[in-house]
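Only a single protein chain was left out; the remaining protein chains are all shown in position.
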Amino acid sequence: MVTLVLPRLVSFEGAGRRSASVVERNAASLRTAYWLVLISGFLEPVLYLFSIGVGVGALVGDLTLPDGRIIGYAAFVAPAMLASSAMTGALSETTFNFFGKMKFMKLYDGMLATPVRPIEIALGELAWAMIRGNLYAAAFLVVMVLMDLTTPSRALAAFAAAVLVGFAFGGAGMALSTYMRSWQDFDLIASAQFALFLFSGTFVPAQAYPSILRWLVEATPLYRSVDLIRAISIGGVGWVQAVDVVYLLAVFGIGLTIAGRRMEKLLCK
Amino acid sequence: MTWSVLEYHLVSYRRIWRSSVLSSFVLPLLTMLGFGVGVGAYVTGGVQGVPYLDWMVPGLIASTAMQVAIGDSSWPVFGGFEWQKIYFGQAAAPLRVADILDGHLLFVVFRTLTSCAAFLLIATAFGTMHSAWALATLPIAALVGLSVATPTFAYAAAVRSDSYLAILFRLGVIPMSLFSGVFFPVESLPAVFRWIAYALPLWHGVDLSRAATLGAAPSWSAAGHVVYLALWAGVGWLLALRRFRKRLVV
Partner (left out) sequence: MTLIHARGLVKRFEGFTAVDGIDVDVERGEAFGFLGPNGAGKSSTMRMIGCVSPPTGGVLRILDMDPLRDGPKIRARLGVCPQLDNLDLELTVRENLTTYARFFGIPRKVARRRADELLDFVQLTERADSKVEPLSGGMKRRLTIARALVNEPEIVLLDEPTTGLDPQARHLVWERLFRLKQQGVTLVLTTHYMDEAEQLCDRLVVMDGGKIVAEGSPRALIDEYSTREVVELRFNVESQDVFADKLAGVGERLEVLPDRILLYVADGDDAVAEVQRRALSPASVLVRRSSLEDVFLHLTGRTLVD
């Protein structure tokens, strides 16, 4: 919940303060209906966890991991649900909503007449997406601990990992949005997102895929996220997870850089 | 008159059908591959005597019918009143409110049927159909589509912000697809949730669909299922008509 007080702490002059004012604008726009959407966003991974992890889990039984350990199916699926919900939360604010504000509501045209710069808008929107995504992640981890799918200390570490996943997808989502031409393009993002959700070692270990698909899958950001969070929540963190962290940091850095540059081009013609 | 409204929707659909193919057809296909095949390999014992994939696919067809039908009757109907305002244009022509409603509903049925037919073909190629009765999944899909489309029409015509449509998906569509016996039998749900699943339309469609593709008897009476789904469709239609009248006849 650190993120909730962040806007108030950031009172220093310049870029940080101006990005925070963008976050404030989003907080002011919260209305009843939007609150419900926010809260229901938390429900989604929990519902999946119960349906797939518990319901289908009863059919699957226990799962033998590549390293020989045997764990319950729900414990296997839950970290993947956390990772994909961090992805979904970050992407929905930074793609669909971001695009609507930029192209449809012309919101940023008004902001740019003030001292706020394009990169500061990008940072502000990203911070907002992170606040939302991290609240989901924290709530989901509480559910995981209550269901005895992980321990409280592991959950804390997994929270940090989920924050990183959120930043990576937030940066990537914003960069993608600047290339979108119309709402129809978002069908593509949604489909890609769904494909990632299904094939990122989410429901079965990636080792079960044919080898070509497996290599492809292991290169995707969601697979790396699932790998990182799963290793933390069920144990067995090693060097591979360091690769995950570097990978996600790179996605975030590249995404944000592209987004800032492209926005400058799109808005300051 | 109803047909001219259907024609309008078909004509405007021609411009965007490509992008809708993706969401209404490719996504269920991916679910079948990623989930049915992937997870199915781990369900070693099968379900109720059949392989997991074969057991799940008919449920997925019914669930696709529901998702396409609700998708096509939520934002498009809301937009018809609030954004493009097509209904007001139609109401200015010599059409009755029922024509406007029925024409659009027929289009939703068309979309539901084409999506499910394509899916059925692929599922057949995967060898998951056990009986010629599988063809009956199409009329079942149409009925499932209508049973959810009519109440959704009423809802979309009643709400004043599109955020409520997102809420319908989060709190209605997604839970219904996850807990209506598509992925695992409802019998393993706690009693309260099982009864909620019985009360909602999707489970009835799933049970009928599954009986059709597996060539087995449904777990409830088939006629009972059909009547219950028709009841949803009928009550929804009355509610939708009332909402449409309220908005269009002022």
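A few remarks follow.
The first chain written gets the first letter, and so on, giving A and B; residue counts start at 1 in each chain.
In this text, a residue touches a chain if its C-beta (ideal position, glycine included) is under 8 Å from a C-beta of that chain, and two chains touch if they have at least 3 such contacts.
Keep in mind that what you see is a predicted model, and the values were worked out from it rather than measured.
Shown chains touched by the hidden one, complex as a whole: A.
Contact with the omitted chain, checked across A:39, A:65, A:112 or A:188, is made by A:112.
Considering the full assembly, A:24 is the residue among A:24, A:185 or A:218 that touches the omitted chain.
Listed here are the chain A residues that touch the chain not shown: 13, 17-18, 21-22, 24-25, 28-29, 31, 105-107, 109-117, 267-269.
We adopt the following convention: only the chains that are shown with their structure count from here on.
With each centre defined as the average position of its C-alpha atoms, the distance from chain A to chain B rounds to 29 Å.
Here chain A touches chain B in the complex through residues 31, 33-34, 36-37, 40-41, 43-44, 47-48, 50-52, 55-56, 58-60, 63, 73, 184, 187-188, 190-191, 194-195, 198-199, 203-204, 208-209, going by the rule given at the top.
By the touch criterion given at the top, residues 16, 19-20, 22-23, 26-27, 30-31, 33-35, 38-39, 41-43, 45, 47, 52, 161, 163-164, 166-167, 170-171, 174-175, 178-179, 183-184, 188-189 of chain B touch chain A in their complex.
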